[in-house]
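Note sheet for the following structure.
Every protein chain but one is kept in place in this view of the complex.
Per-chain numbering from 1; labels A and B assigned in written order.
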Amino acid sequence: MSDPTKNPIHPALPELAEKARRGRIGRRDFLRTAALLGASAATAHSLLGVALKPGSAMAAETPKFGGNLRVSMNVMDISDPAIFDWSQKGNQARHIIEPLVQIDKDNIARPHLAEKWEASEDLKTWTFHLRKGVKWSNGDDFGADDVIATFRRWLSPETGSSNIGRFAAMTTTTDTGKKDENGKPIKKTSMSEGALEKIDDHTVRFHLNTPDLSLPESMGDYPALITHRRFVEDGANFIKNPIGTGAFELKEFKVGERMVLTKRKGKYWGGDVYLDQITYIDHGDDPAAQIAAFASDQVDTTYETGVEQVAAIKSLPMLDLYETITAQTGIARFKVTEKPFDDRRVRQAIQACIDHDRLRTLLYGEYGAAAEDHHVSPVHPEYAELPKLKQDYAKAKKLLAEAGHAGGLKVRIDCVASPSWEQNACKAIAEMCRPAGIDIEINVMPGGTYWDRWTTTPFGFTNWTHRPLGVQVYNLAYRSGVPWNESSYSNPEFDSLLDVAGTKIDPEARRADMAKLQKILQDDAVFVQSLWRSVFVAANKRVRGLYAHVALEHHYNKVWLA
Amino acid sequence: MLSFIFRRLALTAATMLAVSLLVFLLLELNPGSVAVKVLGPYSSEEQRQLWLEANGYLNPLWQRYLEWLGRMVTGDFGESIRFKVPVAEVLWPRLWNTAILAFWTFAVLIPLSLTLGVLAGMREGSRLDRAISITSIITTSIPEFASAVFLSAIFVFGLGILPGTSAMSNGFDPLQLILPVMVLVLYDVGYVTRMTRASMAEVMTAPYIRTAVLKGIPFPRVILRHGLRNALIPPFTVIMLQINWLLSGVVVVEFFFAYKGFGALLLEASLNQDIYLIQACAMVAVFVAVTTQTLADIGYTYLNPRIRLQ
Partner (left out) sequence: MSMTEHAAGHLPPPRLIRILRMVGLLRESPVAMIGAGLIVFWIAVAIFAPLLAPFDPNVNLQPFAKPGTPYAAGSGVFWLGTDHLGRDILSRIIWGSQTVLFYGFVATASAYAVGVAMGLAAGYYRGWIDELLSRLGDIILSFPILVLYVVIIATIGASGINIVLAVTFASAPAIMRIVRSLVLEIRERDYVAAAKMRGENAWYIMLVEILPNVRGPLIVDACLRMGYVTITIGVLGFLGLGLPPPDPDWGGMINEARSMALAFPHMTVLPCIAISSLVLGLNLLADGLREISLRD
């Protein structure tokens, strides 16, 4: 630990940082204040995601070169980066191949392989300027050809990439003229003509069919890593041909067991990289195994530490715990087209039983942030603060009676068996509804069976992962008719207001619209939200430069071992 | 004897066939849900239809079963949904790891329980016998997951002398085998000891033993020369049958210690709905269990002169 007098931190800052972590003040507000109070950007950022022990030193130390970082995480198959469906896969590959835009730990989209970008007024034409001087590990220069080849592959339906939905604004859906066994026409979605334009070797222009203000954020999502232009010709197998622009190279890969990365032999465009090696070790699906591994110093850090292990981690003296509040959440959502949830009063009654702050405390103790049943997180740049919801059993009973359930209501919620916080959330919600006469039976479904019916069940608890922008979530989940609209919520007023919000690229300008959208969802009680989850990452004290990323991404380029 | 062996083998094959039918029906009866499990919950109806057609799922059930059976027998287990590699590639190394675990478990278990069982049984009712019997009952009452928690708390967190996980990520490390073996041995030692004890005690009451003692042969000689041979026949079969038990026991132990074995694989497959992996694991497990049972039967028949000479 270093001398605190070297880089004194204004005494008000740690407390403000605490508030920022909880979502009580905005992160941007904190960063601005920290700068005003004389903290460097590095210090301010590390305050937001630093270890939870007060007084730990945050001043700069000189990084040491060398060492092997051992990480406990599932080692999954990464032979085709275009079809990544687990963020662990993104972590495995991101050290080797990189995205155009990277979401930084404060949820802001920053330039990575793309140096800067501009959008036209109507948000339909985006020009991305690529970084110069970047080389692939096989010596080739990185440029527009690689980006265009990669995008073309993503947008082709045969690849089966989720990016075809992510970049839907660049696609066209046509009727193939054939019909399936139910007589419905078979449609085909593919890249629109002229969507990708190469201006020169380091400039690519995207022509969208509809305005999309979240294009940079989408490019920072984990399945959007850029592969070499000859990826397909060379066999389309990333493990056999791990050519990349990143700071590390693939040395060893055994699915389900381990993956070893070594520092790139050539020069890396991003400056100094300190680690010699990263080793991913797969400890199976058992979170307790990670704790045991920490205790016997078999790993330095893990992919994620669940909230129920925080107490155990804090009792191990050699570990630090990093926390970040995210837009990850779990929602107990109703299907608004099915009884009894088609009656808004029933939904509002259930909503009125919840004490959101107590729910947060029950599930996450002193961590996390209370949610407000509208699915926009305090870490979203366009978050609008609404009056807090209060628990009101009298109101709940009245609403129930009005809806015809004066004698009580019995419903069933489907939920996954693991991770356990989801079950615990359902249990806690059920407990809170009991005094109003609402009896919620919890139906636990093992493994993947919940995902067979997450869009059809009348009442289900669904885990939503972090997305950088509030409008992204709304477009994915609450716009009428979209595939992931699990609640079947359909409100034309909401849809048109969302369209309006989607034209405003500045989050400040969007905020007023978001306030209205949030209120609509809240009043319509489409779901009960558990909380805004913090994510935790535990690491041995010897690891420096680490932080908990909002989407659990691994950015190890500046990590070093003391 | 030969005809007996022949009949037992035929019976084994028939059993395996019936088991395969059960496993197939349990997991592949509904093609629609198979498609969802393979392609994931976000796949479109269109993709699922294409996949079902391409993989022969639109054929009649009996045809699907026979084709599946043919593939199983030749060792083509399909591709794992979770790992995205051929099932065989993941299965056999894991099975080998479990075999290593099994080997060391038996290496400790057999000498230990046979010795304890003989000591207890040769003087039935003695203080030693009581002590061994009570300890045996107590250890078999503690489930494996409980003893794993206890031993882990003591040796990993408390004393810090043993590694907490057994992922063997740096190549084979014998230290990482100690805790899993301890848990398995602890649970089963009681049972095998008591079986041996019962068999030994029964043999001790046999007339020819009493005759030997009366003839003046020293007691240890009586045991070693005359008693053990017959006393150890039932334990032999019991031990063979422990392989069946072991295939169950390793599920918990491997899960707990993150040991890359067969049991952990099966559990991971089940929790993640990896159908082909589940099928392959189940079939292999049953095959091993049935084979050892057949060998046990044949061995018991061969060793037991009363039956052999009939």
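Operating definition for what follows: a contact is a pair of C-beta atoms (placed from the backbone, for glycine too) under 8 Å apart; a residue touches a chain by one contact, two chains touch by 3 or more.
Just so you know, these numbers come straight off a predicted model, no measurement behind them.
Here one chain is not drawn; of A:A247, A:I291, A:C433 or A:V537, the residue touching it is A:I291. Residue A:K427 is the one among A:R230, A:K263, A:K398 or A:K427 that touches the chain not shown. Touching the chain that is not shown, out of B:L26, B:L58, B:V73 or B:I161: B:L26 (per the contact rule at the top). Set against the missing chain, the residues B:G56, B:P143 or B:P220 yield one that touches it, B:P143. If you put the missing chain back, the residues of subunit A touching it would be 287-288, 291, 295, 306, 308-309, 311-312, 314-316, 362, 365, 417-418, 420, 423-424, 426-428, 430-431, 442-447, 449. Touching residues on subunit B toward the chain that is not drawn are 14-15, 18-19, 22-23, 26-27, 133, 137-138, 140-146, 149-150, 152-153, 157, 244-249, 251-252, 255, 266-267, 270-271, 273, 278, 281-282, 285-286, 289-290, 293.
Assume only the chains that are shown with their structure count from here on.
Contact residues of subunit A toward subunit B in the complex are 70, 76-77, 79, 85, 160, 162, 180-181, 186-187, 255-258, 279, 281-286, 288-296, 298, 417-418, 446-449, 451-452, 454, 483. Residue ranges of subunit B in contact with subunit A, taken from their complex: 33, 36-37, 40-42, 45-47, 49, 82-85, 90, 152, 156-157, 160, 162-165, 167, 169, 255-258, 260, 264, 267-268, 270-273.
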